[in-house]
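Up next, subunit A:
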Amino acid sequence: MKRQMRFFAIFAVFALVLAACGDGEGEATTTTEGAEATTTSEAMDDTTTSEAMDDTTTTEAMDFEAVKVCFVTDDAGVDDRSFNASGWAGVQDAVASGAAQPDPILLESASAEDYQPHVETCLAQGAEHIVTSGFKLADTTAAFAETNPDVQWTIIDFGSLGPNVTGLEYQTDEAAFAAGYLAAGVTQTGIVGTYGGVNIPTVSIFMDGFARGVAHYNEVNGASVQVLGWDPADPDAGVMTGVFDPADPIVTATCESMLDEGADIMLPVGGAINLPCGTAIQSRGIDGALVGVDADAVEAMPAEYMDLWLVTIEKGIQIQTQRSIEAHAAGEPSGGTSLVGNLENGAVGLSEYHAWEDRVSDELAAEVEQILEDIKSGAITWDKFVVGAG
Partner candidate 1 sequence: MTLELRGITKRFPGVVANDDVSLSVAPGEIIALLGENGAGKTTLMNILFGLYSPDEGEVLIDGKQLELSNPSASIAAGVGMVHQHFMLVPVFTVAENVVLGLEPTEALGWIDKDAADAMVREISDRYNLAVDPDSMVEDIPVGVQQRVEIIKVLVRNARYIIFDEPTAVLTPQEVEEFFAIVRGLKEDGKGVIFISHKLNEALEIADRIVVLRDGKSVGEANPKTATENQLAEMMVGRPVELEVQKGLAEPGKVVLSVENLVVLDDRDHRTVDGVTFQVRANEVVGIAGVQGNGQTELVESLTGMRPSLAGHVFVDGVDVTEWSPRAIHKLGIAHIPEDRQESGLVLQFTVAENMVLDSYYDRPYSRGIQMDWDVAAHSSERLVDEYDVKTSRVDVPVSDLSGGNQQKVIVAREFDRDVKLVVASQPTRGVDVGSIEYIHKRIIEQRDEGAAVLIVSSELDEVMALSDRILVMFKGRIAGEFEGATATTTEVGLAMLGSGGSHD
Partner candidate 2 sequence: MTDQGTQSPPDERPPNGRSFDGVMDRIAGIGEPIRRALLLPTLALVLALVVGAFIIMVTDVDAWRRMGDEPLAALGDMLDGVWVAYRELFIGAFGSVRALSETLFTSTPLILAGLAVAVGFRAGLFNIGARGQIFVGGLFALWVGLHVDLPAILHIPVAVIAAMIGGGIWGGLAGLLKARTGAHEVITTIMLNFVAAFFTLWVLKTSVFQEEGSTIPKSAPILESARLPTIFGSQYRINIGIFIAIAAVFFVYWILFRSTIGFEFRAAGFSPSASLYAGMNVAFLYTAVMFLSGALSGLAGATQTLGLPPYTVTDNFAGNIGFDAIALALLGRSHPFGVLWSGLLFGALIAGGRVMQAAAGVTVDLVIVMQSLIVIFIAAPELVRAIFKVKAAEAEPTQVTTGWGA
């Protein structure tokens, strides 16, 4: 478990010292994995240039009155290669665009005990816009948003909690559906797999859309590609590791059991728990691929996995966080609403194919494009996840 890692914190410190001395890069807020955090956030800057985000409105032209921003992570910390990291990157983008004041405050939580004091610290430091990351902060956010109506709040992966709270939610199953279709089209074994960290909506929504996309492929093409790890008819039976810590052996074991069953295209959902799966694919010499989640994996993940990414199901936490802060800075705060990202508004989408471009036939690529269009237009629809329940 991640928490057991703290006994090794001392070793991490030496690594940190080396990293800090080695490249002279990094940020004011360094952490035990500071060097990596830097790469992540730098990489995420490019997200807006990727395919799915092309049609988003540029906000740089707008006239901002910069607000003071405070960002509180949940107990996974900022280096989760997931929503915390993406949200923090969005805050920095807002600084770059002039919507947020320089030196936003980052408060990392180590446990649930930290949420309230961190929020209190944000308030005490005079934050005008507080971004709380993840559903675990929902109750704390709701309570303090109510008693601090003058402050604007953004909560990631949750619905609006009051007139001054912007919820950021994502209909990621729309893009996952297309990714599932794509995976079914390229699998050589006829078996694809998916597993999640914990069975929560923000995780299982990927798996559900993915599995449905595979089913759609089978239906359209008369194929019988099999999905391991998720059955839309029995969501409780979804395969979960129970942890988001890639170092936990259960993560590798979960992936390997699916590889044993013949899966060659894998969709692991939850931070960096896809990396051990990539290692397993490489070490077994399987001609397989990973489907990334959240930010484009080609940018966000280490270089040694570059050949593995079929596509990334992009979830624009970074851009939506930026937008929420920018709306506030522009004098039109989006509090009271949930910004639901979907294919239509471009906060959800598929990345480019990168290394797998040659492996995806023009026909298949066209079909995937068409599916994306059909979902946008409503021509393809299904019993989608209701986002923001809770």
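Just so it is clear, contacts are C-beta pairs under 8 Å (C-beta built on N, C-alpha and C of every residue); 3 or more make two chains touch, one makes a residue touch a chain; residues count from 1.
In picking the candidates, the idea was that all candidates are chains of the complex that A comes from, given by their letters.
Values in this document were obtained by computation on a predicted structure and should not be read as measured data.
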Handout entry: Touching partner of subunit A in this complex, picked from 1 or 2
Key = 2
Problem - Residues of subunit A that touch candidate 2 when the two form their complex - result: 1, 3-4, 6-7, 9-10, 12-13, 16-17, 20-21, 24-32, 34, 75, 105, 107-108, 110-114, 116-118, 120-122, 125, 135-136, 138-140, 142-143, 198-201, 242, 389-390
